[in-house]
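After this line comes subunit A, so read on.
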Amino acid sequence: MTNSKKNRIKDRIFEYFGIASTFFGLVILVIFIGNILVDGLSRIDWDFMTSLPSRKAERAGIFTAWSGSLWILALTTLIAFPLGVSAGMYLEEYGKKTSLSSLLEVNISNLAGVPSIIYGLLGLEIFVRVFKMGNSILAGAFTLSLLVLPIIIVATRESIRAVPPSIRAASYGLGATKWQTIWHQVLPSSMGGILTGVILAISRAVGETAPLIVVGALAYVPFAPSSPMDEFTVMPIQIFNWVSRPQHGFTINAAAAIIILLIITFVMNGIAVYLRNKWEKKISW
Partner candidate 1 sequence: MTTKPSHILEIKSLDVFYGDMHALKNIDMQIERNKVTAFIGPSGCGKSTFLRVFNRMNDYIQSYRMEGEVFMENQNIYGKSILVDELRKNIGMVFQKPNPFPKSIYENVVYGLKIQGIKDKKFLMERAEKSLKQSALWDEVKDDLNKSALALSGGQQQRLCIARALAVQPSVLLMDEPTSALDPISTAKVEELIHELKEKYSIVIVTHNMQQASRISDNTAFFYMGDLIEFGKTEEIFRNPKQERTQNYITGRFG
Partner candidate 2 sequence: MTQIEQEINELRKELLNMFLAVNNQLLKSEKALLEFDKDLAAEITNAEKRINSLELKIDRDCENILALFSPVAVDLRFVLSVYKITHELERIADIADGIANYVNNLNTPFPKQAIKEIQIKEMFAQTQAMMDNVIEAFEKEDTKIARRVFKQDELLNSINSNASTVIISNYEESSAESLFYLLSCVRKLERAGDLTKNIAEELIFSIESKVLKHRKNRK
């Protein structure tokens, strides 16, 4: 067999392997989603969305859960976004490039991989006990902010790094100060990347369960939160709670809640992709 024939065969094998892997993943996903949909789609109605949890499966709703998730989402964004972007900007633009700063950079990336329950324990000690926030949404939001901060910082730094030095040089060459260059050129250009990173970070936060449990999110909260200091629960915890109940009705509830959670996740990722595309069209290096 000639070499080129061997190469063509290898090409084909690789092609088929790739298609098979893709299909495999898709098929698993389709089975999973299909299963969930079959189980839970019928359960979703207005009542389900607006009812409080209850010991009776038919009356239980996810109102407290998704309003809790929303509160957590909003507060975490409010805390983590400015902190993360400013920190990333400072480190990238103003930080001196010493061996200490590269050490710092590596460690920030490492933080993103720390198991989330560790953050939960940290949050429990610092926010719940020392800062006396109690088992509140605020404590939960701060804890999750710590969790997603490294992701935002890294996304910010990467986006800022992607701005070509030629643009900065042009700005300085015209007599702009460092801050003017950052504000008028660097930030607008990197905003797409930063936002994508922020949204992905937040959508991860939406799915977090362990740290919130540690911080004190309860499994059974019969009221919707109305202030940051209130006790709360979130979607994943509610799902977890329902899945552990023996009654079949709760399994269906759990499936329905999973569908809602998936929708939220897909929507957030969709926004991230949309924003990224919109920004990339505006700015092409």
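Going forward, a contact is a pair of C-beta atoms (placed from the backbone, for glycine too) under 8 Å apart; a residue touches a chain by one contact, two chains touch by 3 or more; residues count from 1.
Regarding selection, all candidates are chains of the complex that A comes from, given by their letters.
The shown structure was predicted, so the numbers you read here are calculated from the model rather than taken from an experiment.
Note on this complex: subunit A touches candidate 1; the remaining options among 1 or 2 do not touch it here. Those residues of subunit A that touch candidate 1 in the shared complex are 97, 164, 166-167, 169-177, 180, 184-185, 189, 282-285.
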